[in-house]
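Structure first, commentary second.
All protein chains but one are shown in place.
Take a look at subunit A:
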């Protein structure tokens, strides 16, 4: 099963944390620091895999990939396939891209609740639930549509340009 999904930027600042086994806050932070240390020390043209046994216990593997300024990190055990996880990551990012139409780090920072929604459509309880990015987009769109409909008190969010104009 998948044990954790972590998105952090190239400064080691977490942007999304999802642990499928509960970890206390301090432990989460320690894990991030360790992983960041490992990732930083890796050269450019090496494999995307890291043995994570010292961080997550026996049989844990870690796959990471950099997209622009972000590290995407998946931690999982022997029941998954490293190369496939690399592509699952791809599905995740493709979905993010479709949902935010051209995703960047800022989108993830400000809408991490939505990112969580997307991730929850792909992975549930540490198992890969859905691997078709268009299916995920459909589900997420429906959620946001209904959320808006069900919530008339919510004002339409101010657009960034309006806010910037002040």
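FYI, a residue touches a chain if its C-beta (ideal position, glycine included) is under 8 Å from a C-beta of that chain, and two chains touch if they have at least 3 such contacts; residues count from 1.
Rule of thumb we're sticking to: contacts and distances are computed from a predicted model.
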*Which one, "AP-4 complex subunit epsilon", "AP-1 complex subunit gamma", "Pescadillo homolog" or "ER membrane protein complex subunit 1", is the UniProt name for the chain you do not see?*
"AP-4 complex subunit epsilon"
_Touching residues (missing chain, whole complex) on subunit A_ = 1, 9-11, 13-18, 20, 22, 24-26, 28-29, 32, 42-43, 45-51, 53-54, 65-70, 79, 81-84, 86-88, 90-91, 93-94, 96-97, 99-107, 109-114, 116-117, 120, 124-125, 127-132, 134-135, 139, 142-144, 146-148, 150-151, 153-155, 157-160, 163-164
